[in-house]
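In this view, the complex is presented without one of its protein chains, the others remaining in place.
Note that the chains take the letters A, B and C in the order they are written out, and that residue 1 is the start of every chain.
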Amino acid sequence: MNKILFFAHLRDAVGEESIMMDAKGKTIADLKQMVLETYKSVNLENVMTAINEEFASDEDIIHEGNEIAFIPPVSGG
Amino acid sequence: MNKILFFAHLRDAVGEESIMMDAKGKTIADLKQMVLETYKSVNLENVMTAINEEFASDEDIIHEGNEIAFIPPVSGG
Amino acid sequence: MDERYSRQTLFSPIGKAGQEKIRSKHVLMIGAGALGSGNAEILTRAGVGKLTIVDRDYVEASNLQRQQLYTERDVEEKLPKAAGAEKRLRKINSDVEIEAFITDATPEKLEELVQGVDLIIDATDNFETRMAINDVSQKYQIPWIYGACVGSFGMSLTIIPGKTPCLNCILKKIPIQGMTCDTGGIIAPTVQMVISHQAAEALKILVEDWEAVRTSFISFDLWRNQYTSMKVSKAKDAGCLSCGENRTYPYLDSENMTKSTVLCGRDTVQIRPPERQNIQLNDLSQQLKELGYKVKGNPYLLSVEIDEQRLVIFNDGRALIHGTKDLTQAKTIYQRLLG
Partner (left out) sequence: MDERYSRQTLFSPIGKAGQEKIRSKHVLMIGAGALGSGNAEILTRAGVGKLTIVDRDYVEASNLQRQQLYTERDVEEKLPKAAGAEKRLRKINSDVEIEAFITDATPEKLEELVQGVDLIIDATDNFETRMAINDVSQKYQIPWIYGACVGSFGMSLTIIPGKTPCLNCILKKIPIQGMTCDTGGIIAPTVQMVISHQAAEALKILVEDWEAVRTSFISFDLWRNQYTSMKVSKAKDAGCLSCGENRTYPYLDSENMTKSTVLCGRDTVQIRPPERQNIQLNDLSQQLKELGYKVKGNPYLLSVEIDEQRLVIFNDGRALIHGTKDLTQAKTIYQRLLG
């Protein structure tokens, strides 16, 4: 299983700070698709993704136990 | 094995942010003694201790893989 | 100025209802140094109803590097911090009632000040006062927020009576002071990061969003890029003398308080007379000048040069003796001038 963490307004759209999903062997792009199927109002188009607190691209493969975080860049200042 | 983390001036006294020690089955008090034997200039008398990011007392037992952090309270403001 | 708080009411955990709550609350700030300046400024800008500030010190050049309410002019005027803070905060938000006390936060004074207060923010520089705040918080059931820092290292904890462990549960006794700003220095970003945590908790408490209140002890080191959050619920101690079943509030016993103290980070001793005085500073200034002393002053204090030391006296009789860490020498100087 994998823990998926949502930051900032993504958390509000999902309604939870984190969810558990089995994403072993999938890419980040696949996982985004899986999340979107369940949580239709979440916008993951421009989010940054981390696997175990390390930057990940859409093509990176998820392993068993990996923790994934979705972090939306914000522009306020 | 156990990872032992040192914060603030403790880190300077030890010379490392963290060290590895085998403290399985020992209490926090035992571990403090072990650290003091190696690093004589460290003052652990009033430090707070965490086991896996949870507050621990001197009597608490350390298990395999537990991460221990020593955090000195400071008074500046 | 309804527009004034618009960015804060747009933040949904506050909203218009939260803003009304903030407006109806009274916060007590113990200290107007680095943490006190920043916390007071955030709460004033946020539109808190009333803010009471207590500080015993005056503004010095070495404060300017991190104490955001003060300017070079305040240093020239040797303005007491509480007075300087009040002056600046009024310019920032005239809607907020600011009350400033130039005095030491003794246990007696704390018990007097907490009446009607919704939240206490710790911005002191010593554990003696913190433990007194902790006892007062438990006795009158008022939340308080601990914050402290040295160098690039800082920490904070929110204490809600009846819900979280108290500082005495966690520290057990007043810790021997480790590294102070005297030996370790301090950088302004560390101060601001502690303030960020304290002020965020303050807003949660003021809007009564109890679910959101942080229940862990955070500590961080900005230079070494460390950040840790320690759960503390296990630390709650039924035998604690401050919050346990047979509580005695040991730190409210003024006999336990020292009357003279070497101040943190300063080559300075504070002397506090057993009872509050009411010194006519003008008269005293005149007398000392006639005796040949170099005296400068303002309506709040006098500064007198004595050989290598300098004595600063406030009208309640409290004095700071700069240029020494020797309690006996300091008392001698005090008694020489003030009998």
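Rule of thumb we're sticking to: a contact is a pair of C-beta atoms (placed from the backbone, for glycine too) under 8 Å apart; a residue touches a chain by one contact, two chains touch by 3 or more.
The model shown is predicted, which means the values in this text are computed figures rather than measured ones.
Participant: Which chains here would be touched by the one that got left out?
Facilitator: Computed over the complete complex, the missing chain touches A, C.
Participant: With the missing chain put back, one of C:161, C:189, C:273 or C:317 would touch it. Which one?
Facilitator: Only one listed residue reaches the unshown chain, and that is C:189.
Participant: With respect to the chain omitted from the figure, which of C:52, C:103 or C:152 is a touching residue?
Facilitator: C:152
Participant: Specify the residue from the set C:71, C:298, C:315 or C:329 that touches the hidden chain.
Facilitator: Selected residue, touching the omitted chain: C:71.
Participant: Considering the entire assembly, which residues of subunit C contact the chain that has been omitted?
Facilitator: 1, 3-14, 38, 41-42, 45-47, 60-62, 64-66, 68, 71-73, 91-94, 151-152, 181-190, 192-193, 195-197, 199-200, 203-204, 209, 212, 214, 216, 222-225, 227, 229, 265
Participant: If the hidden chain were put back, which residues of subunit A would touch it?
Facilitator: 5, 7-9, 11, 17, 43, 45-46, 48, 50, 53-57, 69, 71-77
Throughout what follows, only the chains that are shown with their structure count from here on.
Participant: Return the distance between the CA-based centres of subunit A and subunit C, expressed in whole Å.
Facilitator: 42
Participant: Where the CA atoms of subunit B average out and where those of subunit C average out, how many Å apart are those spots?
Facilitator: Centres of subunit B and subunit C (C-alpha means) sit 30 Å apart.
Participant: Would you kindly tell me how far, in whole Å, the mean C-alpha position of subunit B lies from that of subunit A?
Facilitator: Once rounded, the distance between the two centres reads 34 Å.
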